[in-house]
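The complex appears here minus one protein chain, its other protein chains still in place.
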Amino acid sequence: MHPPSLQIMDISMPSDGPAAASLDASDTTLTPSPRVRRVRFYLTNEFGLVLLIIIFGAAFTFAVPRFLSHFNLFILGRTAAENIVIGFAMMVVVVTGGLDLSVGAIGVCAAMGGGWLMQVAGLPWPLAVIGGLLLGAALGFVNGWAVVRSGLHSFIITLASMSIFFGVMIFITRAQAFRSIPLSFASFAHIRYFGFISPLLLLAVVIMLALVYLYRLTALGREMLAAGARASAAELSGVRVKRVIILCHMLAGLLAGVAGLMLVARNDAAIPSMAGQLGQDWLLPAFLGPVLGGTLLSGGFVSPLGTLLGSFLLTLLTNGLLLLQIGQFWVEAVLGLLLLVAVLLDQARRSFIARRRMI
Amino acid sequence: MQFLSRYGRTDWFGPLLVTILAAIIVGSLSPSFLSAFNIQVLLLAVAINALVAYSQMIIIAIGEMNLSVGAIGGLAAISFAGMMQVWHMPILPAALLGILIGLLGGIINGVIISLTGISAFVITLASLSIYKGINLGITEAQPFYGIPNLVKHLGNAPFLGPLPWLIIPTAIVGFGLWLMLTRLPIGRCILAVGGNRHAAELSGISIRLTVIVAHALSGAIAALAGILLCARLQIGQPTIGDDWLILSFAAPVIGGAVLTGGHVSVGATTLGVVIVAIITEALVLFNIDPFLVQVVLGVLILWAVGINRLREFRLKPLRRA
Partner (left out) sequence: MSRLTKLLGCVGALLFSGLAVAYADPSTKIALVPGGPHPYFASWAQAGADAKKDFNLGAADYKVPEQWQLADQNNLLESLVTQGYNGFLLFPGDPVGSVSTVQELTDSGAPVIALAGCLKDPSTASFCFGTDVYRSAYLGTQHLIAGMAGTKKRILHVTGFLVDPNTQLRINAVNQAAKEGGATVAETIADIDAPGPAEEKINAYLAAHANDIDGIISTAWVPSVVSANALRRIGTKRIKMVAIDHDKAVLQGVKDGYLLGTMLQNPYGQGYIGSYAIDKLRNGCKVNASAPWTKNALTARFIDSGTVFAGPEQVDNYLQSMQAITKTIFASFAKTYLICSK
């Protein structure tokens, strides 16, 4: 008895599912020759992203020397940190072949919950942060539970829950902000290590390492990947797919909460409008990071490092384009074009690898 | 009994029942709901939203999704308004060029998707940014005001009783889509590709061409929706289309569309639009706390898909038999 949702899993998704599975299984295949291994390294998505980051970084430095000023680097790192964690929140659901349109709504709910605990309930901030994160995870649980119980695709469930979470939050808070945020908490977003490194960026890196650990070294992580790659097969081999899907959504809610609380620190306040109407402003960074990073929308393959680099590249481009003064209004068009080019290049790389059978 | 079970199985029966019930309930609680003017207002909303829903429906039919529906609609709307204001172009050519732009946008989506095999979700996410970005780049986010009076008139006035002019293009498109999906070969190709891509390919259908045609249609219909909305609002707003995404999925899904493709219904989708319009209106009529409106809409979507789900379970044994 498979959950009906699994039939809808690969809605709109490309045909590279099998390739993904083989990518994932690369460590079990025969050891390739050193030369092939070297070429394969140059062909990885992550290497391509690093290359792009270096190229664009150099170009922006050349065009706008202030690009490398301490202030700009600090700003860049801090904004990137937020986008990276938002990207992670989406990535952990995409692993299962689903998606979570409500990341923004959950993030704002968690932030408002944390803000309430700090200001109204008067809890010390570490407890309030834990409370906010738990709220995020709880809302993620609601999503996951609804997905497995109804058997509907997470797209529809989270489309609805986005409205519901955000609406209830606005109803309860009457759109009022919480601004009595302890300085010791808010300072996380304002401290600069060595003049230009934001603690938030370090936090994003730590989260990435934790996710790498989860997917590479724990049974749960492998189950998540298996459930995404081929749910029915995973089910047969003893993975409790429903439970795993719920856990993925909870993790997404938790990470969305982290991103929301980062924004609270950055704004010194928990404000309902910080992710836009219904939290929709987060959707673009949420998808761009993982997609640029090579995470498959059909599920089963994940690259936390790729997501980190992808989100960073996105932030770098936005920042650089603004500095170049090409006209604020064309930034979005250029970003879209770059995303398209990046996706096409990635596709070319994949088919090149597949042709050469380098995996 | 046999009659009931026969119609119970069709897509449009459930939504129709809900529509009638909702109309009766709202109408009895607030008699002005059934006034001619109110029906006209309702039809205006339905005319545009139905096109938005059709535009997504045709992509759902091939088992993909199109996130750029709103961006295409917005781009076509501001092109339409801009060509009339800046180039003083007559209405008809401006409208046709607007639709052409939408058609082109759809074709670009379709060609890239079918040539690369990358998921439509990713490609239309990228093209959403591009089309919206071009829109913002052209308008610098300022609306075009130079809409000719004739367009303003057509966008708001009725031609017969409470029937607004805007309902005519929508009716034509709706009928055309119904005809195409049920009677024409291309419609069958679309449904076949959505139903089972592999089988469709084996039976000699060109997947590529079908995907491109579906996206082209989607783009053209979205453009038409944008142009009609522009006429209705009486300004070429750059924000047109920004809020279409939720509705574009909600209406087909309420109308029983299966997101994996292969199964959509024009009539039921239209009824889905009508239901959303009635509920939106009821929330205003009954003075529901504005802070709660979002919640009600979210619950509505869940409730509708829940009903669909039940119906599917009930129908499955029937179909197999």
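All chains are identified by letter, namely A and B, in their written order; residue positions are counted from 1 within each chain.
Methods note: a residue touches a chain if its C-beta (ideal position, glycine included) is under 8 Å from a C-beta of that chain, and two chains touch if they have at least 3 such contacts.
As the structure is a computational prediction, the values presented were derived from the model and not from experiment.
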If the hidden chain were put back, which of A:229, A:271 or A:343 would touch it? A:271
Among A:92, A:170 or A:255, which residue is in touch with the absent chain? A:170
Interface with the undisplayed chain - residues on subunit B: 30, 32-33, 35, 37-38, 40-42, 44-45, 136, 140-143, 145, 156, 229, 232-235, 237-240, 242-243, 277, 280-281, 284-285, 287, 290-291, 293
Where the missing chain touches subunit A, by residue: 64, 66-67, 69, 71-72, 75, 79, 170, 174-177, 179, 186, 189-190, 266-269, 271-274, 276-277, 281, 318-319, 322-323, 325, 328-329, 331-332
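Convention: only the chains that are shown with their structure count from here on.
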In the complex, subunit B residues that touch subunit A: 63-65, 112, 116-123, 125-134, 136-137, 140-141, 246, 249-250, 253, 259-261, 289, 291-299, 301-302, 305-306, 309
Report the residues of subunit A in contact with subunit B in the complex, numbered from low to high. 7-8, 11-16, 146, 150-153, 155-157, 159-164, 166-168, 170-171, 174-175, 278, 284, 287-288, 291, 297-298, 327, 329-337, 339-340, 343-344, 347
